[in-house]
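A single protein chain has been removed from this complex, and every other one stays in its place.
And then subunit A:
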Amino acid sequence: MIRTRQGVLSWPSLLVLMLLSGCQAQDNGPGSTPASLDEPFPPARGGQLRNAVGADASNLIPFIGADSASHEIAGYLFNSLLKYDRNLELEGDLAQNWRISPDGLSITFTLRPDLRWADGKPLTSADVKYTFQTIIDPKTHTPYGSDYTLVKSLETPDARTVVVHYKERFAPALSTWAGLSILPAHILKGQDINATPFSRQPVGSSYYRLGNWVPGQRITLKDNPLSTGGRPLISAINYRIMPDPAAQFLELSAGSLDQMSLTPVQYTRVFPAREDLRARYNTYKYLGNNYTYLGFNLKRPPFNDRRVRLAINYAIDKQELIDGVQLGQGLVIAAPFKPGTPWYPRDLQPYPYDPRKARALLAEAGWIDHDGDGVLDRNGRPFHLEIVTNNANESRQLAATLIQRRLKEVGIDVQIRLVEWASFLSQFINTSNFDAVILGWSLSLDPDQYSIWHSSEQGPGKFNFIGYSNPKVDQLLEAGRREMDPQRRAIIYQNFARELHKDAPMVYLFAPYSLVAVHKRVRGIEPAPAGIGYNIEDWYIPRPLQNISIQR
């Protein structure tokens, strides 16, 4: 999923941040002195976590509510058969174990014993079957059914066993079962999933259950004593719906929020300048699952020429982008994978900033400044390039501006066009009507990127909209989907990344860090490759720090 859109008021937000960095708020944090916040206290049950979310959830049935707010809330309520652990490796969630048949065509999941829904009813393989049948039902309004098109049949020989048979070997299968939240058949059977009251009164099996939902204002989650993984230590999570990031930061400054994602400005400028914030909040930084790129329209000359793409790659100073756009909070990458994962080839280096090489490559491709106007030309046509991106994403606009300057230095005239999101998708992306775009991809935890890179995935509404076509890459993507052995699979994707790097169909600009502030009263956080939220059940608020005035 593409990550886009800051809030609707991003420039005022910036203004207030600049102002805030100059003004020191007095520290009367809620109910505790900064000194007690640094004291070690033993873990305790109770307390409530005060969070903010940018929009109201829409539908808490996970595969129908595709918006990020619904996803975040539903993530506390439901379990899948499998899940990713702190090191982003698969482990059992509802499933105690799983077994892949030697031919790679069947997976047998065995559920944990004595699983219960939050209403006390048993959770069985029938629930898994119901969920599967619902997501593949064409009548269900979900975009995610296609993950299961290769499933031939799903059998439930007994209450604890689920056997899935595939038409062909499909290596991302396990990851798709880690992404499918299991719903309670005993409540939903016979109902229209698209219009069920369950979407607002869900019953799940995970650490929390829905408490109170005041539409547009707040959502409260309470701990679920019957939870599959045991009762969480924090008794309640309170989400306040706050669309404006500047307002969220004001609430953080006032001590009324326990947790918030920070912008690079807040992380690198505001926090170091504000003693009161540092006294009350810990900050965390970890590599996110997404990257920003400059993608070319490979069907359009001169971007169908590898030398031109390489030249642009050499002409862009990626570290300058990270420093200028992300204030240093990002990483240069050389492959469309998260660095540190098995599929990211360690030896692969990003193209360095080398304008001389860029000019040489452009000259080799026939682009020379014949008329001396500073812009390269070939056959009498100057080298113009239009970069399109969406208007509500400030970091992409800044990146476009820096790229514009660097490309001008090698003789390429760049125009920037900013377009509203829905228009951007329908007029430029779906019709492949662009020279170059700045966008980002969020990475799934499985390395399969068939829908983005395979040559068959071109056409209106498909995701290979840059028009990439390389038989070798196609073959590797197909092999990667069939290979069930993790080590051999990793090698396939490393080769895929190398082939992409050689071909340079896009310029990987940067992979940004996720930056988070969490109130010091919240303990038990252990940053890991998966971030910080993976062990929410072990977070706790020490008893002396639980009684705070809830919100001012």
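Note that in this section a contact is a pair of C-beta atoms (placed from the backbone, for glycine too) under 8 Å apart; a residue touches a chain by one contact, two chains touch by 3 or more; residues count from 1.
Here, contacts and distances are computed from a predicted model.
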| item | value |
| --- | --- |
| Undisplayed chain, where the name is taken from the UniProt record, one of "ABC transporter permease", "UvrB/uvrC motif protein", "Biotin-dependent carboxyltransferase family protein" or "Protein lplB" | "ABC transporter permease" |
| Of A:66, A:279, A:375 or A:445, the one touching the omitted chain in the full complex | A:66 |
| Of A:241, A:279 or A:363, the one touching the omitted chain in the full complex | A:241 |
| Residue of A:79, A:156, A:449 or A:470 in touch with the missing chain, whole complex considered | A:449 |
| Options A:430, A:455 or A:535, residue touching the unrepresented chain | A:430 |
| Contacts of subunit A with the absent chain, listed as residue ranges | 1-2, 4-5, 7-9, 12, 15-16, 19-20, 23, 25-26, 28, 50, 55-56, 58-59, 64-68, 70, 138, 141-147, 194-195, 199-200, 212, 214-218, 220, 238, 240-244, 246-247, 250-251, 253-254, 256, 420-423, 425-427, 430, 441, 444, 449, 451-452, 459-463, 550-552 |
